[in-house]
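Just below is one structure, and these are the notes that go with it.
Every protein chain but one is kept in place in this view of the complex.
Coming up: chain A.
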Amino acid sequence: MTEQHRFDERIAQEIAIEAQDWMPDEYRKTLIRQIGQHAHSEIVGMLPEGNWLTRAPSLKRKAILLAKVQDEAGHGLYLYSAAETLGCAREDIYQKMLDGKMKYSSIFNYPTLNWADIGVIGWLVDGAAIVNQVALCRTSYGPYARAMVKICKEESFHQRQGFEACMVLAQGSDEQRQMLQDAINRFWWPALMMFGPNDDNSPNSAQSLAWKIKRFGNDELRQRFVDNTVPQVEMLGMTVPDKDLRFNEATSHYEFGEIDWEEFNEVIAGRGLCNEERLAAKRKAWEEGAWVREAALAYAEKQHAQKVA
């Protein structure tokens, strides 16, 4: 039996592929790309929310937000670990991200303009991430699947706290309710874009589905998110900024309007609202932190030399 044949058989039997197993080069490359970009998203995703850390309206909300941003750093770390089992180095793929040669989620190129955005990010953005990541808990590459199981548990804390923060606003003053509706209006479509292009326009989808890296198409997951979320919007007494949205009794699904794919393509090509600002902040942190990393390494070497002597 050839290596390829054995690999195909394992995929068919739903046996997880592990780091030491043979895998097609393209499978390895696709996973490094996907897991790497997933990890980058956690890192860049700390910036829009971090923007409100110093301005959170109460100590409770501030502590929650801090805990959440800390979780995101941890999620980045789990994902870089998973990516590294495929033979890439964290530093190399991080450098590719800084150089704009690897992507991160389109959503983090949108600015956080008011406090309500923070609640809406927890609720909608993390909500969309969960739909995506729950599906990935059964992805064919073992280390990725295990990272997803761990992350999903923590993400559900994020989503719930986000919804709760939105509920407080929904039950508050007219001004607070307006602020919430404004945040929903600005983040609704970007959240739908997180699921990626339409299936017939998604170059990696067919192969990823065949290899069971992806378990569902982009459109199917997006539909699931809309079906889950519209009732939550209604519960808050808010509206969805989509005049074509309607419930189809026959299919039991919500039908919704067309995504602005032109905007989506602009954002992932680096021309969204905050792309430059996000990368500039990460480059600055990397460059200005160089001497600290060197100091830690020099100290470790010195300690090691003393132990050996």
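Rule of thumb we're sticking to: a residue touches a chain if its C-beta (ideal position, glycine included) is under 8 Å from a C-beta of that chain, and two chains touch if they have at least 3 such contacts; residues count from 1.
Heads up, the rule we're going with is that contacts and distances are computed from a predicted model.
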Candidate names "Electron transfer flavoprotein subunit beta", "Na(+)/H(+) antiporter subunit C", "pre-crRNA processing endonuclease" or "Putative ring 1,2-phenylacetyl-CoA epoxidase subunit"; UniProt protein name, chain not shown: "Putative ring 1,2-phenylacetyl-CoA epoxidase subunit"
Option from A:57, A:74, A:111 or A:231 whose C-beta touches the chain left out: A:74
Sole residue of A:63, A:113, A:273 or A:297 that reaches the chain not shown, by the stated touch rule: A:297
Contact partner of the left-out chain, one of A:20, A:58, A:173 or A:251: A:20
Contacts of chain A with the absent chain, listed as residue ranges: 18, 20-22, 70-71, 73-74, 77-78, 80-81, 84, 89-91, 147, 150, 154, 290, 293-294, 296-297, 299-300, 303-304
